[in-house]
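Every protein chain except one is present and positioned as in the full complex.
Entry: chain A
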Amino acid sequence: MSQPTTYNLSARVMHWGMAFLLFSMLFAGLAMVQSLQPWHLTLLGLHKSFGVIALIAVMVRLIIRLRTATPAMPDSIPALQKRIAHASHWLLYAAMFAMPLSGYFMQNAAGRPVAVFDLFTLPAVMPVSLPLYGFFREVHALVAWALIALVLVHIAAALHHGLVKRDGVLQSMTGRKK
């Protein structure tokens, strides 16, 4: 059976939905840790709630990814470049998991409940500990910058395929007209 030329609809919806969510999370995170303004409390609450949504979303997305066929990259792309492209996708997944998990764990280590939209509170899976908080807090910040770097390269590559090479790779994620 031949491989599809585009990611299937669910994969595309997850991709673009999460791209929007993750950028919002990054901007919110970077701004709120500096702010002494009254909106800090509100934004922090939203950040944690949507962060948990992002964790659930990336789990769903991984399952979709593992269970559906992905489009073949065009033959014009050298084998090494294909491998790098694949590796970068898995690194993106690693970062998409590490962000919300480190956020959740740091809140556990700080002894602070993670409430999702006031609906329910996640259980603590980590003991309260100052060095553990220190670790996960720094991981949260470092992985955020790693994610930013990866995504910027990722976007540059996607646009390069779409605008310069025009080899159908960008369309594999945007969808194409039948």
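What we mean here is this: a contact is a pair of C-beta atoms (placed from the backbone, for glycine too) under 8 Å apart; a residue touches a chain by one contact, two chains touch by 3 or more; residues count from 1.
In this text, contacts and distances are computed from a predicted model.
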{"item": "Identity of the absent chain, which is to be given by its UniProt protein name, from \"Zn-ribbon domain-containing OB-fold protein\", \"Formate dehydrogenase iron-sulfur subunit\", \"Monosaccharide ABC transporter ATP-binding protein, CUT2 family\" or \"Catalase-related peroxidase\"", "value": "\"Catalase-related peroxidase\""}
{"item": "Residue among A:32, A:53 or A:146 that touches the chain left out of view", "value": "A:32"}
{"item": "Contact with the hidden chain (one of A:9, A:41, A:63 or A:87)", "value": "A:41"}
{"item": "Interface residues of chain A (partner: the chain not displayed)", "value": "26-27, 30-38, 40-41, 44, 109-113, 115, 121, 128-135, 137-138, 148, 152, 155-156, 159-160, 163-164, 166-167"}
